[in-house]
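Every protein chain of the complex appears in place save one, which is left out.
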Amino acid sequence: MDGFRFSHDVRVRFAETDAQGIAHHASFVIWLEEARVAYLAAFAGGYQAIRARGIEALTTGVHLEYARAAAFDDVLRIWARCGELRGARFRFDYVVEREGGTVATGWTTHATVDAATHRPTRVPDWFADDVLRAESAPASPAS
Amino acid sequence: MDGFRFSHDVRVRFAETDAQGIAHHASFVIWLEEARVAYLAAFAGGYQAIRARGIEALTTGVHLEYARAAAFDDVLRIWARCGELRGARFRFDYVVEREGGTVATGWTTHATVDAATHRPTRVPDWFADDVLRAESAPASPAS
Amino acid sequence: MDGFRFSHDVRVRFAETDAQGIAHHASFVIWLEEARVAYLAAFAGGYQAIRARGIEALTTGVHLEYARAAAFDDVLRIWARCGELRGARFRFDYVVEREGGTVATGWTTHATVDAATHRPTRVPDWFADDVLRAESAPASPAS
Partner (left out) sequence: MDGFRFSHDVRVRFAETDAQGIAHHASFVIWLEEARVAYLAAFAGGYQAIRARGIEALTTGVHLEYARAAAFDDVLRIWARCGELRGARFRFDYVVEREGGTVATGWTTHATVDAATHRPTRVPDWFADDVLRAESAPASPAS
């Protein structure tokens, strides 16, 4: 996937389908989060490392466009990258693929806050550095 | 419903259905919790009052038997009662009905723990008193 | 809420919270759907009427911006309106409020397809008429 160096696979659970016989559209929001967590684990010490320093990353926006339906037991590859990192805000972009065809595209935006006060706090330098390093690294194989 | 004085209604969400065209069986666990929370709000000062005193109620067991399928948009009446209260443990019983027919029956068991230490702590007297009072009160109309 | 004539209330379930102590951001996608279903029930014969005619409404896009966190047991008022209806596509806009303050805003886009062939099919005239009538009607009280 052009411009992406990281991917994470999920398999559609039966509980994630709905009475239309396809994966419910809200399930994708959960999968983007799973891919984001896997990305942070691979490149930035993990979401736990951020939380361990007293920082929470809140989700401030979600955007998804669905191109095709996904079905029970489909294996979906979620390409993820951290696209912007400024001050207390960062953004992830995603492409959800199945066998090379695009199922959905989307992005999420996030704000870092102090876990105790819930006030905005800058994205830590080590986090920003790790992520930027990840984005300029050679493409990693899909997880 | 014989032996029950409290009920709470839920309407089956589309997201709670699955590719069999019926409500997914895990959805019932969420509905029992919603009914339990409504019960505690009606009779025992609310789950928030318990948490405000530094006590958490953990779920230690769930049991459900499904008699009939539920469908999207069905209105389900969940009868709930607090059946046993001993030491640090209590139990809820449930009947899930649709238009008078039983859809499912079940129970959940719970343990009260200190929120800070997560050690077992006795169910507070005021909580036990309130619940026992509820169970011996005249039947309340369905919420 | 300016420009909205319909609202639907939800109460945040405990299962919808996450380890940040707030409602998980994916829960909002489910609530928008619940509000949309309630809107269609109020104005357009219900989602079931659409399905009964062999038409499925697929979700083709979701967009949410979160202004404030929602907590367990919060009552959220979801204002919804059907903003555009053209050919085989329609769009809903939403504002999620708590005690008059905006918690989130968003929209969803949808396409109508033939349930059997899954090919795009025009939004039925009666559906479009009912919805347009709803949007030009005097404001309804919140459900």
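Letters are used for the chains, namely A, B and C, taken in the order the chains are written, and counting of residues starts over at 1 for each.
Here, a residue touches a chain if its C-beta (ideal position, glycine included) is under 8 Å from a C-beta of that chain, and two chains touch if they have at least 3 such contacts.
The structure presented is a predicted model; accordingly, all values stated were derived computationally and were not measured.
Undergrad: Taking the complete complex into account, which shown chains does the hidden chain touch?
TA: Its contacts among the visible chains are A, B, C.
Undergrad: From the list B:Glu65, B:Glu99 or B:Asp125, pick the residue that touches the absent chain.
TA: B:Glu65
Undergrad: Would you indicate which residue among A:Asp9, A:Glu34, A:Glu65 or A:Glu135 is in contact with the undisplayed chain?
TA: Candidates A:Asp9, A:Glu34, A:Glu65 or A:Glu135; residue touching the omitted chain: A:Glu34.
Undergrad: By the contact criterion defined above, which parts of subunit A meet the unshown chain? Give residue numbers in ascending order.
TA: Residues 13-15, 30, 33-34, 37, 46-48, 72-73 of subunit A touch the chain absent from view.
Undergrad: Quickly run down the residues of subunit B that touch the omitted chain.
TA: That gives, for subunit B, the contact residues 20, 25-26, 29-30, 33, 56, 58-66, 69.
Undergrad: Against the chain that's been left off, what residues of subunit C make contact? List them.
TA: So the residues of subunit C touching the unseen chain are 14-15, 17-19, 21-22, 24, 26, 71-72.
One rule holds for everything that comes next: only the chains that are shown with their structure count from here on.
Undergrad: Nearest chain to the global Cα centroid?
TA: Closest chain centre to the overall C-alpha centroid: C.
Undergrad: Shared interface numbers for subunit A and subunit B above half of all numbers used, same, or below, different?
TA: Both copies, subunit A as well as subunit B, present the same residues to each other, with over half of the numbers appearing on both sides.
Undergrad: Roughly how far is subunit A from subunit C, centre to centre by C-alpha average, rounded to an integer in Å?
TA: A distance of 25 Å separates the two centres.
Undergrad: As a quick test, compute the distance in whole Å between the mean CA positions of subunit B and subunit C.
TA: 28
Undergrad: Distance-wise, how many Å sit between the C-alpha centres of subunit A and subunit B, to the nearest whole number?
TA: 35
Undergrad: Touching at least two other chains at once: which residues of subunit C meet that condition?
TA: In subunit C, the residues touching two or more other chains are 30, 33.
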